[in-house]
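Only one protein chain is missing; all other protein chains are in place.
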Amino acid sequence: MSAILEIRNLTKRFQGLVAINNVNLALEHNEILGLIGPNGSGKTTLVSLVSGTLQPSEGSLLFEGASIQHVPAFRRAHLGIGRTFQIMRPFPGLSVLDNVAVGALFGTSGGHHRLRDAQEEAHRCLQFVGLNNRAAQRADALGGPDRKRLELAKALAMRPRLLLLDEVMAGLNHVEIEEVVGIIKKVRERGISILVIEHVMKAIKHLSDRLVVLNHGEKIAEGKPDDVLNDPQVVTAYLGRKRI
Amino acid sequence: MKLAQQLALAAIGVAALATVPWWGSAVLIQFGINALILATLAQSWNIIGGYTGYPSFGNSVFYGLGGYGTAIAMVQFHLPFAAGLALGAMLAVLFAFLLGLPVLRLRGHYFAIATLGLAEVMAAIVSNLEIAGRNVGLVLPLLKGDALFFELSLGLLALTTLVVAWISRSRFGFGLVAIRENEEAAAVMGINTTLYKVLAFALCSVFTALAGGIHTYWITYLDPDSAFDISLNVKMIIMAVFGGAGTVFGPVLGAFLLSAISEVLASRITSMASLFFGLVIVAAIVFMPRGFADLIRRFREVGWRYFQENVKAHRL
Partner (left out) sequence: MQLLWQVLVNGVLLGGLYALMALGLALIWGVLNIVNLAHGALIMLGAYVCYYLFTGFGWDPFAALPVAMLVLFCLGYLLQRYLLNLVIRAPMFNTLLITFGLEVVITYLAQIAFSADFRTINPSYAGANFPLFGATVPVVRILAFGVALALTVALWLLLVRTRIGRAIRATAQNLVAARLYGVDPRRLYALTFGLGAALAGAAGSLYGVVSQINPYIGAGLTAKSFAIAIIGGLENPLYVLVGGLFLGIAEALTALYIGPTYTDVVSFGILVLVLIVRPTGLLGRTA
């Protein structure tokens, strides 16, 4: 079975700074792949390259076998790539429901065309993440953890085939983290392939099928979570001799 | 109040206004025409400035193109008024597509300045064109009957408002609002931001140009300075913002209110109208920057503290 996402020799330079350096990576269908690495290692840059917010300097990206590095961001969304943002970006003036409705209106295959259908879909997604009771509130009235759920609901409303999650668990307590892990597993059960960027190690260990580690824009390890997290190179990259 | 109810109320209002030419004084009808045209201009600006969040200072170009299209068609080619309007609208749409594309890539105040620059360029170019009468301008044939212009202006305003109402509940409109609130996120969610922005720009150009054509024919005269007048553009922005940008009826409300205030002051204290207009703008930006629509909505909750809160939120 071919991978849903293939990243080949991907490099991204910003005026002299090499943010991503010759990264090769494949995400299999229906897999949960964890992406970890110290701050500044290029994780969010990689996600931005996949979603189309940034253009690569070199290398290629294949989604479901087809090359996408020249496809504009909005069309990648139509193909089925959805993402959340690390620094959350709700549409502040809109209600929670309408925020999610945007995802339903414009997602995969161009989304719904009727507002009512989109809003129904939005309700379903909010229900899925446990936020439906706040559907009528303004998005900027939500607190941190609820904003994370909103980000997730927005991405889900796009009915993606590939979901890119950028630190959806930052700032959550243990209970909230478990809930989110449960939600992500349910998402995978629907047949969606997921790339998860995380700092919360315990969560990502239990969630991922495989882990990939980035450091200074390069891939330094890849494999099963236990193997990767005990790899001495990975440990050094994070914090000298501290054990995870 | 749901949108459908608001529209029904507005329809009654339009029907009532339509009767004005029969019982109103000449002064009232003239005031009405000016107010209706300004309201249309504010409402059109609302599409690109209010909903899409791109504050255009180039709408005066569309107004001018509408005016000149009409004038040139009627004066130089002796075509009927409708043909003139159509020509004006076509010129405006062409301009919106050709120049909208590069200029809409700019963000925030850079976009505003670029459209301002375009307005100055157009004024300067037109003042050199023989067919447009150069600096002197053109004089249009006189058509007696303010009633006709009143009804035309009213009809145009109603049409523009209907379009904006449709936008507010459509997929297109949601796309525009998403672009306004967070353009990068909008793109990643599947919105073709370039296409949508240009379409919004083109849509507003049509109504602005039509308003320009009607107004020009009514005044029977135009020259580059008055056609591409930047202060007209600022006026329409202020009316839209004062009433409530990004709402369906805000710009109309703002235009009528400010026109009425200006008119009342002009009759009472003659030349001081300009001064009070400026002071009203300054006070409004300080105390009610989100416009009348927001004031009405939140006054019920917080009362007079609304004004204080606005200042506190925005002061250094």
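In this document, chain identifiers A and B correspond to the written order of the chains, with residue numbering beginning at 1 in each.
FYI, a residue touches a chain if its C-beta (ideal position, glycine included) is under 8 Å from a C-beta of that chain, and two chains touch if they have at least 3 such contacts.
Keep in mind the model is a prediction, meaning the values are calculated, not measured.
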item	value
Visible contact partners (per top-of-document touch definition) of the missing chain	B
Chain not shown: contacting residue from B:4, B:27, B:82 or B:113	B:113
Selected residue (touches chain absent from view) among B:125, B:260 or B:302	B:125
Residue of B:138, B:156, B:176 or B:241 touching the missing chain in the full complex	B:241
Touch list for subunit B against the chain that is not drawn	55, 102-103, 105-106, 108-110, 112-114, 116-118, 120-121, 123-125, 127-128, 135, 230-231, 234, 237-238, 241, 272, 274-275, 277-282, 285-286, 289, 311, 313-316
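We adopt the following convention: only the chains that are shown with their structure count from here on.
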item	value
Centroid distance [mean C-alpha coordinates] between subunit B and subunit A, Å	42
For the subunit A and subunit B complex, residues of the former touching the latter	51-53, 72-75, 77-78, 82-83, 85, 89-94, 98, 101-103, 105-108, 110-115, 118, 154, 158
In the complex, subunit B residues that touch subunit A	169-171, 174-175, 177-178, 181-182, 184-193, 246
